[in-house]
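A short write-up of the structure that comes next.
One protein chain omitted, others in place.
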Amino acid sequence: METKELEKSFQALNIPKTHATVGISNLIASNKQFRSLFVNRRLPNAGFSDVQIQNLLFLFSILDTNNKTMATGGDGDGEESRWCGVGEREGRVYSSLVAQRHFGLSHGMGRSGDITEPQPKAAGSSALVKLTLLLALDAIRRGSGLNAKGPAASGILLPLCTGMSMSLLLSSLKSSEGSDSNKTIVLWSRIDQKSCFKAISSAGLECVVVPTTIQGDEVVTDVQAMEQALAQYGDKVLAVITTTSCFAPRVPDSVDEIAKLCAKTNVHHVINNAYGLQCPKTCKLINRACVVGRVDAIVCSTDKNFLVPVGGAIILSPHKKVTALVGKVYAGRASSSPIVDLFITLLSMGLNGYTRLLKERQTMLETFPNRLQAVADKHGERILSCPANTISFGMTLDGLARSKRDDESEADYLASVAKEISSFGAMLFSRCVSGTRVVPRGEVKIMGGHDFVGFGSSTANFGHAYMTAACAIGVSTQELDEFFVRLDKTLTEFHTKKNKASAK
Amino acid sequence: METKELEKSFQALNIPKTHATVGISNLIASNKQFRSLFVNRRLPNAGFSDVQIQNLLFLFSILDTNNKTMATGGDGDGEESRWCGVGEREGRVYSSLVAQRHFGLSHGMGRSGDITEPQPKAAGSSALVKLTLLLALDAIRRGSGLNAKGPAASGILLPLCTGMSMSLLLSSLKSSEGSDSNKTIVLWSRIDQKSCFKAISSAGLECVVVPTTIQGDEVVTDVQAMEQALAQYGDKVLAVITTTSCFAPRVPDSVDEIAKLCAKTNVHHVINNAYGLQCPKTCKLINRACVVGRVDAIVCSTDKNFLVPVGGAIILSPHKKVTALVGKVYAGRASSSPIVDLFITLLSMGLNGYTRLLKERQTMLETFPNRLQAVADKHGERILSCPANTISFGMTLDGLARSKRDDESEADYLASVAKEISSFGAMLFSRCVSGTRVVPRGEVKIMGGHDFVGFGSSTANFGHAYMTAACAIGVSTQELDEFFVRLDKTLTEFHTKKNKASAK
Amino acid sequence: METKELEKSFQALNIPKTHATVGISNLIASNKQFRSLFVNRRLPNAGFSDVQIQNLLFLFSILDTNNKTMATGGDGDGEESRWCGVGEREGRVYSSLVAQRHFGLSHGMGRSGDITEPQPKAAGSSALVKLTLLLALDAIRRGSGLNAKGPAASGILLPLCTGMSMSLLLSSLKSSEGSDSNKTIVLWSRIDQKSCFKAISSAGLECVVVPTTIQGDEVVTDVQAMEQALAQYGDKVLAVITTTSCFAPRVPDSVDEIAKLCAKTNVHHVINNAYGLQCPKTCKLINRACVVGRVDAIVCSTDKNFLVPVGGAIILSPHKKVTALVGKVYAGRASSSPIVDLFITLLSMGLNGYTRLLKERQTMLETFPNRLQAVADKHGERILSCPANTISFGMTLDGLARSKRDDESEADYLASVAKEISSFGAMLFSRCVSGTRVVPRGEVKIMGGHDFVGFGSSTANFGHAYMTAACAIGVSTQELDEFFVRLDKTLTEFHTKKNKASAK
Partner (left out) sequence: METKELEKSFQALNIPKTHATVGISNLIASNKQFRSLFVNRRLPNAGFSDVQIQNLLFLFSILDTNNKTMATGGDGDGEESRWCGVGEREGRVYSSLVAQRHFGLSHGMGRSGDITEPQPKAAGSSALVKLTLLLALDAIRRGSGLNAKGPAASGILLPLCTGMSMSLLLSSLKSSEGSDSNKTIVLWSRIDQKSCFKAISSAGLECVVVPTTIQGDEVVTDVQAMEQALAQYGDKVLAVITTTSCFAPRVPDSVDEIAKLCAKTNVHHVINNAYGLQCPKTCKLINRACVVGRVDAIVCSTDKNFLVPVGGAIILSPHKKVTALVGKVYAGRASSSPIVDLFITLLSMGLNGYTRLLKERQTMLETFPNRLQAVADKHGERILSCPANTISFGMTLDGLARSKRDDESEADYLASVAKEISSFGAMLFSRCVSGTRVVPRGEVKIMGGHDFVGFGSSTANFGHAYMTAACAIGVSTQELDEFFVRLDKTLTEFHTKKNKASAK
């Protein structure tokens, strides 16, 4: 509806001109924001209202074809439906509840050829998906601080988690080498997390785990070991995977150093940055890596960074052809639901809202370590000193275990106390504290035939049992207040119980 | 957004022109429907899709001012909100759930001066309310068949039920007589229903119940009694209230005859037509009444006629000043929620959908009496012959009661069996049959100091105990199938029980 | 579902016991809150989540009968529907969008006999409405501070605005006097607001306006004038209406003094406290009035006090029979939509959320007058000193008008500058400042045949043109910041324009 037509209608409805003027000025102001969104395709500074967002979503839905629910549409006299569909999939939705939760959008995203390809029947959905990518890139550039001419030069949104996105990315890198290529090895700077490891084998590739090393408390990249591995596996190496968001005491990989190595050896370099967009330090590091060396892609989670439900990822790259190729490897269409969530969320936040969230995290970071240290002090523990990790924090839990008896081997001892220490994690969880990880010393886990000694700490020989807690985007001050109280209480209870048990 | 701008945006988003063309043609088709709605202000023939309806609702919401939820709006940096409100009521809504269910609309309808007056802050809400009235009038004219130059010449929508609407209407008729008027009596052709009776006293008026009379099974208007009452109370009579939708054996009043009397005596004539819009016969009768005599207003329920939740009414009148006056008597603003429901429903139905519902009822009507008769036959009862009532049907229940003993008075007998007969209604309800009414003979109810003998049948001396069931708009064939089965079963059970009891 | 059954199901679904335990403990915690709600029927301290609230609403909906949408229910094979309805209104809802926004609830509230009476078909809706009243009373007692043994002893929720609620209340007071009563006069301590005035005539009563008087800047109750009026009209006086929430310079009536008079003269005393629940001072005053004298009822808006969309009111009374009577006067059922809004909002707030809102207003109150004074100072105006009004604040606008010429009468002068001054209000509104009122001197408005001289200021002879702004519940700091900036700017613009004009 154009505003002039509305004016006439208002007149016909006997709405006084002064009222109509106010109303239409509201509409013009809103339309101006819409137009600016479509013209600039950047995240607006101020967030949109829920009313505006829904108005937009239903506009996109109207642009789509055949998006009617069976319950209300088309029955009776044939006049209701402009479109008649005689394909095998015509956007029909049985339940009006389902249609409603998708704002009438039913065609998903992509085509069989490419997940980023527009749908002929669904111009609205197609535009929505493309626009969301641009908004996300803008948030990442202006909010998180990744360079528009560096790591955030291009991107692709996937309705897949980080793991599957990594897998798809590796497949696309593989395919870019040609079908004759014998590059089947991925060098992985050890990070104790299942899905990335699985992503490699899902892509039909072989994972070589490159060990980390310890500096003080920090578990850091063993750049030398990586260099050796690159030399050892030579032409067979398809890519190196590094990680920039991780649990303490592991700290972000030295992606700048690895980037240099990859540039030198002409090997793909992929960064697993699942939830690192919230951290300015990490973003700077990635920026630098792109300047000083080679970075092919950065994989980030949408839910961990932008507070939407689980199920989306964005792959960034300094090179458009990398992200373009990923789209082509995805076989078929996909649900656009995670992208719709991101669209709503980004528009609702606006750049101001997003930066406010980032700032709030920074503010909480200022006191987080000291507060954790205070609890540690009280119970004879200490926090792990990992200044390079500004999201996850560790606190020793050595005091939870009994001392080693002289007559037992170190291995026997560790195995014996591991369960005891682990039970502390369960205690916290049963007290409604979620997200902590309790890591005893010397645990072994076998994944894909590979032994991970010291599983959880990303290194074989970490000298402490410990727990981690994160100061992540979206955490509230009250949650943290509660956390420190409950942590303190639970430690006290644990020790009381232990003392009682040993007194018997 | 104009389509040209969208086209450009689509181009910028790399949506192929052919896709964009299809999408925009969908939008143009939808906009054409919107424009037609705003220009013609008539019910569209084909219903709108839920997507279109919501797009419109959010458009209206954007036209309003200050309609933000507290949860998401305006916090943090002052840029989010175009408006700043420093009044005592600024459309603030605390809960996003609440905002959501009202599509962001929070200003209600009306102003302190008049419930039909537009709100300066809420041009969207105002237009929505006015448009809904026009759609409803159109549905009533072209669907139900009330004449646009007769009873449906003008209307007012109220977020009140029929009773309160009647009360407000009477207040406005009273006020139109001037404050010195001593017209305080309302003549009411007896209909056994509480809310209309209460509406009269709520308006500060006195109700004189004019008895009905019996013709065959039918309880009909006693036109002569009405004539006498008019003569008797003379100048004191403010209005006559007749009823055109009622439970059998009561049939619609002879509103044409009463209209003639009212014209002759210069007395207001108000028709209580709560759920009669679904009945072409009743609508014709009302049309005729407006031609041959005086009808001031017709009160109809929105929920009973248009299948929305309880809480709205439309008052129709051949005279615009009557409906205009009603609006001015309402003190203050009101919730527009029932009007929003009607807006959605009418647009969703379209004229086609509404007439389809009317036709479906007509189709079921063709067999309803025979099917009821079949059950009656089986149990030694008969249906009441009330051909003038085409919505509610009666079946005798005389066989449910024991016979009168010689040694008891008629009154004692009736009182003694009333409970027994009533229990049959409870039996039906406990078998999940709702909406039936079981009426024993000779019950007395006192309302507002007035004795209603034979309460339920609208006459003092109806010769049968009976039950009623309605064949009303929206009933499904399955429901009716079920009803006849359960009615039959319940009658059988009742008799079995009774026989057992009497065998003891 | 009981938790034990869930446990079994979880086992059958291969959910590990530890997960099930956590999930079920979440459910138990939630159920505990639900149980506490049903057992204590008090506002919980902590608000419920939207998930919990909706779970409850759908529970209420399941308790209701026949609440199916036509779109999805009952078609095809007769098995879908437990109930079959053969009445004229069976809770049928055509549009699934409409059903959805009401959580499936379609029966509204009340019965023809009484709006507070439960519906046989709708036990869920009935319970919801009754529970909401108890929650609201609790919020008013523990949050606002009205005494549970005084003004907030009993209450009734109405899906009507304050004006219509006042009208209904007056009708019920009238009816309680018996039909022979000649008590037809209501004494109204002047407050310049349309809907209360109209409420009196809607109820068929006569309004006698009792003038106010001026003390300093404040427009206060003329207790003496009221005493005289009571004496003058004697037995004819049905009730006195006072007001406790109003625009500066009018301050809350001395309801304690009036209460004493009413007690002495045995006259009903009704307090119009539309948005006064947010003000502790006003609540204390009302408490005291109930102790020292007679207060029959207090009428409050739900939307102004609890931030829901327009359309609900609560009438409070120290006497249960007063509120009980109001319910009986309402003719018929009503939409329960405004009550559903209140239910959601109160549960979402919890007592903590509500008191937080009240506190936030108090905090802003601390600086509001000074900030307004600062703007006033800059433009040669001053704020009106009305310490008894802690919601609405006034600032003189005398400087906006040209000076009086010697050759013109005061009346001519005032009439001549009124328009000029009023235009300042329009300027503010066009700059998206809503809620201010600009009141020139000496305006006359005729309502219901009565001349209101000095309309807007509730007194005939207020010595200043002025504007008002409110520091009301729900206002945000950013809004106020914006307001003072825009007010300052607009005043500057106004003067600049005026100077230019006079320079010509």
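Order of writing sets the labels: A, B and C. Residues in every chain begin at 1.
Just so it is clear, a residue touches a chain if its C-beta (ideal position, glycine included) is under 8 Å from a C-beta of that chain, and two chains touch if they have at least 3 such contacts.
It should be emphasised that the depicted structure is a prediction, and the values quoted were computed from it without experimental measurement.
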item	value
Residue among A:348, A:367 or A:416 touching the omitted chain	A:348
Listed residues A:43, A:472 or A:491, member touching the removed chain	A:472
Option from A:10, A:34, A:60 or A:483 whose C-beta touches the chain left out	A:483
Residue touching the undisplayed chain, where the options are C:29, C:374 or C:426	C:29
Missing-partner contacts on chain C, residue numbers	1-2, 5-6, 8-10, 12-16, 18-20, 22-24, 26-27, 29-31, 34-35, 38-39, 41, 45-47, 49-52, 54-55, 58-59, 61-65, 67-69, 72-73, 76-77, 79-80, 82, 96, 99-100, 103-104, 118-124, 126-127, 130-131, 134, 348, 350, 352-353, 356
Residues belonging to chain A that touch the chain removed from view	50, 53-54, 65-66, 70, 74-78, 80-98, 101-102, 105-109, 112-113, 120-121, 159-164, 166-168, 171, 174-175, 179, 193-196, 198-199, 201-206, 245, 274-275, 301, 303-304, 306-312, 329-338, 341, 344-345, 348-349, 353, 357, 391-392, 429, 432-437, 449, 469-472, 474-476, 478-483, 486
Chain B residues that touch the omitted chain in the full complex	18, 22, 25, 69, 71-72, 95-97, 100, 426, 429-430
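Keep in mind that, in the parts below, only the chains that are shown with their structure count from here on.
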item	value
Chain centroid nearest the full-protein CA centroid	C
Euclidean distance of C-alpha centroids - chain B vs chain C, Å	29
Approximate Å spacing (C-alpha centroids) for the pair chain A, chain B	54
Multi-chain contact residues (two or more partners), chain B	50, 54, 65, 76-77, 80, 82, 96, 120-121, 348, 353
